[in-house]
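Here it is, the structure, as structure tokens.
Only one protein chain is missing from this complex, and each of the others stays in its spot.
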Amino acid sequence: MPPDSGPPRPRRARELGIAPGELAPGRGNAITDVPGVRVGHATVVEGDDIRTGVTAIVPTALGADRRTLPAAISVGNGYGKLVGATQVAELGVIETPVALTATLSAHRVADALLGWMLERPGYEETTSINVVVGETNDGFLSDIRRRPITDDHVREALRTASADRPDEGCVGAGTGTVALGYKAGIGTASRHVEVAGSPCTLGVLVQSNFAGRLTVLGVDASPDVLVGPDAGSPTPPGNSCMLVVATDAAVDARQLGRLAKRAGFGLARVGSHFTHGSGDYAIAFSTASPTGAPVPDASLNGLFLAALESVEEAVLNSLLTATTTSGYRSRRAIAVPREALLDRLADAGALGPG
Amino acid sequence: MPPDSGPPRPRRARELGIAPGELAPGRGNAITDVPGVRVGHATVVEGDDIRTGVTAIVPTALGADRRTLPAAISVGNGYGKLVGATQVAELGVIETPVALTATLSAHRVADALLGWMLERPGYEETTSINVVVGETNDGFLSDIRRRPITDDHVREALRTASADRPDEGCVGAGTGTVALGYKAGIGTASRHVEVAGSPCTLGVLVQSNFAGRLTVLGVDASPDVLVGPDAGSPTPPGNSCMLVVATDAAVDARQLGRLAKRAGFGLARVGSHFTHGSGDYAIAFSTASPTGAPVPDASLNGLFLAALESVEEAVLNSLLTATTTSGYRSRRAIAVPREALLDRLADAGALGPG
Amino acid sequence: MPPDSGPPRPRRARELGIAPGELAPGRGNAITDVPGVRVGHATVVEGDDIRTGVTAIVPTALGADRRTLPAAISVGNGYGKLVGATQVAELGVIETPVALTATLSAHRVADALLGWMLERPGYEETTSINVVVGETNDGFLSDIRRRPITDDHVREALRTASADRPDEGCVGAGTGTVALGYKAGIGTASRHVEVAGSPCTLGVLVQSNFAGRLTVLGVDASPDVLVGPDAGSPTPPGNSCMLVVATDAAVDARQLGRLAKRAGFGLARVGSHFTHGSGDYAIAFSTASPTGAPVPDASLNGLFLAALESVEEAVLNSLLTATTTSGYRSRRAIAVPREALLDRLADAGALGPG
Partner (left out) sequence: MPPDSGPPRPRRARELGIAPGELAPGRGNAITDVPGVRVGHATVVEGDDIRTGVTAIVPTALGADRRTLPAAISVGNGYGKLVGATQVAELGVIETPVALTATLSAHRVADALLGWMLERPGYEETTSINVVVGETNDGFLSDIRRRPITDDHVREALRTASADRPDEGCVGAGTGTVALGYKAGIGTASRHVEVAGSPCTLGVLVQSNFAGRLTVLGVDASPDVLVGPDAGSPTPPGNSCMLVVATDAAVDARQLGRLAKRAGFGLARVGSHFTHGSGDYAIAFSTASPTGAPVPDASLNGLFLAALESVEEAVLNSLLTATTTSGYRSRRAIAVPREALLDRLADAGALGPG
């Protein structure tokens, strides 16, 4: 979204002085900092009942010339309907963009993404393709049983995918999600890191929808503390977190699996309770040319830290850019109260120069 | 299908004197011998191009009273689009019937099965459900890219599910499949076995669509041998085998995982080459009451052998009951030539009393 | 160690006012709060070069009457020589106490533990037993290549195992370990929690030896901050963390696997960087009678939180009870400076009533 196309964007964590970690973010502090990664959203809001959507993470290299990218999926907690996991595990690649949506629409989105792939040039004879779709349950704010996502929504997310920093908060697959007691949504962040002597970028996009106590820079920022007892949004069942990790480091599928695992660990930094009903998955892929020299595992620590930090900041961005939202059955999820948060962080001496 | 509703069924392996293994089959020698397991098919044949369908394995216990059954999935080779795997792994249960279909229709079938579940009594407030759908690629005989499976087909397979011995061969999800150089399809078999002192039944249903050299009772029965050089059906890409295992033994999810693995091993007995492109998955579930005493692992050998033998016989049934079929792009898959096979088995002294 | 047998023990985290989490600790705030769990140490210090040992976690139920306990191992990062993992995964049980030691002594300890088991009453005819031994690399402070652990050390740890709160810090398998820039060692903690309506206890014992930035109650307490630039102990290669989780909740092996995973996630709370070279494993077992009713997965959230919190506090205990130690090649690992830490926590408003 170009800056002149709408209202000013909500300020992100780092703009508020909340700068987790020690590594430097990429230019846009977004997954789109990884060259060749685009993101698009379809936001679906209808009346009082529907608050949902689709977010597509599109590696532009995938297409007629290059049919696969090295990839891995780490299952932090498998309570979720992730589409495509077993083939990614077997072959160590993704063959399509990654789409995110609502739980009960996951299979519709998978079918639509499949249709879109089959129509692409170079895929005229393709009879087998493994689509990857993640989901979280937005049924607290949205009438999820209506399954409102259509083929057109999926195509919209794919068609509008852009290399610009993606919108965050209540957009796309994050339109109706709730995390850590607050309205949540889509968030993104990135880090620059040197891997085996080469500068690389790692970016993360999250669809946040999970339970726990919001922790910002180590400080308890749960609704109990910032708002008052029982003030937070109730935790919906089936709460979850989808993490998408992209990098241009020339890591292989096994190494991406190690990286994806660290992305999941990063959820602890913002206070996830890793509950039974949370489908916590991380999908990591590399856009690097397959001809690059292999990266020794001993060089991965920078990437690992980048994943931890990017997940932390992306979740904070998903919360801080979201706005208080009402929806299905008149339920309401409140935005993180920024002033109260910043006051509390200041008291704890946790704020950076901002 | 009641016996009077159509032409006589093709003779199954055992009726031809081909009786693999040492354990006794169940009454119908079918997965439906396991009490509470029903099977339904929707066979989809349109003009010259469409040879596909849906097969549903329906545990009747699943419903308003009992929301889950212990289950496990074993991935023999993960080149496949199996829907629902990660949640089965995490929670050790299935929540829905298991549906089988064609690769590119898997997500449509998943969405239709989901819709059917949401409409069931007792599921009015359900906002999360993990459907399980397996697939193999019938694109050799069917125009798989058209994705002809509809909601109605899935509902037909579910609605017609019956406790009778299911039809085999070119029906349901086996309408267009090809295995070991011959026309294949759906097959089933079962075994009686004692587990920790209690009589139990184990049944298997296969959707056979994989590469290798057909081996019957240890005898090479590949097209090279039975028909002539280069006589067999070409192996389509994405060939695979789905195995569904049901038992009334009171085994838990971990034990079902061990059982599912053995089901996969059973494919070696009929000559599978376990090729790169074969999505070989086994889904095992138990219908036993959850209050039963746990079964010691040391008592599982009977069930393990039952799985090996039932898979062997079910694959043979899928081939022997299938008929020569023409389809998409005028391709043709020939049925196993029975006379030639029986002659060869007789020569090798491999036939039982028949 | 009875309270009158030596110098006063170092104060633990909670005694200093550092009380992470929201759940109530068990009576001793130790893994030995779980009924039937004993812990013993053999501390091996020789001259300037050897700083190592063995710690044994002994479930008293294991023996002639009960040959196994439900158990699971979660591999956070598999850079480590954990002994016994594959059989625990297959059968979902442990058959022996769990022993912890130094990397290059793991196999000696495994063999000694095996010998001890074979001598126990009721094991006279046993010809197969799966010992479980974890390790971390104490080669920074100890001449690990000398492999000084003997059969006698293992027997000492087993023989002295007691239901009292175990010693922490520089004892047993923690004698030579270093974590987060400070001298570390053995730590323990526990939580009371209700599971499906029944009061249960979960206890954790850690052998801490991993890299990252020490984070206490969310506050950065790394050597950079508390001591000064480059003040911390260098991170040894092969740094790792072993986590042992015990509970009397009647959870099965699959559920213990879920629990063990959360234990690993808990390392993020104290600042682990989950580096490449860190062997991070969690072993969880249940002492519950096998006749107990199964626990629904939806009741596990309390246990999951207990695991997260107990790991956090156990690691803090391992650091706060450790003392500055010199060793091999005149290397030195400093203890966490308590005054500086407490000052910093007070400044951040993070200290409890203590």
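Residue numbering begins at 1 within each chain, and the chains themselves are lettered A, B and C in the order written.
What we mean here is this: a contact is a pair of C-beta atoms (placed from the backbone, for glycine too) under 8 Å apart; a residue touches a chain by one contact, two chains touch by 3 or more.
Keep in mind that what you see is a predicted model, and the values were worked out from it rather than measured.
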Given B:Tyr281, B:Phe304 or B:Tyr328, the one touching the chain that is not displayed: B:Phe304
Contacting the left-out chain in the complete assembly, out of B:His41, B:Lys81, B:Arg262 or B:Arg331: B:Arg262
Touching residue (missing chain; options C:Asn29, C:Asn137, C:Thr247 or C:Ser286): C:Asn137
Footprint left on chain C by the chain that the document does not show: 75, 77-87, 89-91, 103-104, 107-108, 110-111, 114-115, 118, 126-131, 137, 139, 144-145, 147, 236-238, 277, 279, 281
Where the unshown chain meets chain B, residue by residue: 76-77, 215, 217-220, 258, 261-262, 264-269, 272-277, 297-298, 300-301, 304-305, 308, 347-350
Residues of chain A (touch criterion as defined above) contacting the omitted chain: 90-92, 252-254, 258, 290, 294, 297
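The definition used in the following text is that only the chains that are shown with their structure count from here on.
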Centre-to-centre distance between chain B and chain A (centres being mean Cα positions), rounded to whole Å: 37
Centroid distance [mean C-alpha coordinates] between chain C and chain B, Å: 46
Centre distance in Å when chain A and chain C are each reduced to the mean of their C-alpha atoms: 33
Touching two or more other chains - residue numbers and ranges from chain A: 77, 277
